[in-house]
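For this depiction, one protein chain was excluded, whereas all remaining protein chains were kept in their positions.
Moving on, here comes subunit A:
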Amino acid sequence: MTTILRPALVLLALMTLMTGLAYPLALTGIAQAAMPWRASGSLVEQEGRVVGSALIGQAFAAPEYLHPRPSAVDYDAAAAGASNFGPSAPALLEAVQNRAADWRRETGQKAVPLDAVTASASGLDPDISPENARGQAARIAAARGAETAEVLRILDQATTGPWLGLFGPAHVDVLGANRALDAALPRDAG
């Protein structure tokens, strides 16, 4: 029996040290030394305070800001989550109905972009579709007392095309767009 127990216990102990301690700690050391900003969460600073992570979506409700997708966890980045509703779940269809009504009221448009009424997988989706972003341009412009064309220009700049021109859809970074809006078009004092 020791011919099997000894290698089992010794190898488990050594594997634990190698793959459970040495590997993650060495990687943490290298990552923190070589790419500290990325490894620590891509935190964005503005006027000396951290306003968010460039990768993590956050809630925006004010009319002068670009709004993100619906989130099943209200952008709680300490406990991410999805709705997990099946495609014909009554709760899903009811939620979509309410969100579509909100969208139509806020933008005055009849056709609703699908990402504006569906909750993301993580609940922390940092991006929206270009159609969703452009649909909000008039509302943002009105709230900021700016030209819609100017807002559209800023939104286009925050749009990322498919990776290598091939992989994945075009998408708009909501936090990035909102920071660009604040920088270019400061809100009305009134």
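One rule holds for everything that comes next: a contact is a pair of C-beta atoms (placed from the backbone, for glycine too) under 8 Å apart; a residue touches a chain by one contact, two chains touch by 3 or more; residues count from 1.
Rule of thumb we're sticking to: contacts and distances are computed from a predicted model.
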| request: Would you mind picking the UniProt name of the chain not drawn here, from "Recombination protein RecR", "Potassium-transporting ATPase potassium-binding subunit", "C-type cytochrome biogenesis protein CcsB" or "tRNA modification GTPase MnmE"? | output: "Potassium-transporting ATPase potassium-binding subunit"
| task | Name, in rising order, the residues on subunit A that touch the hidden chain in the full complex. | result | 3-12, 14-16, 18-21, 23-24, 27-28, 30-32, 35, 38-43, 49-62, 65, 69, 75-90, 92-93, 96-97, 100, 110-115, 117-129, 162-163, 166-169, 171, 175, 178-179, 182
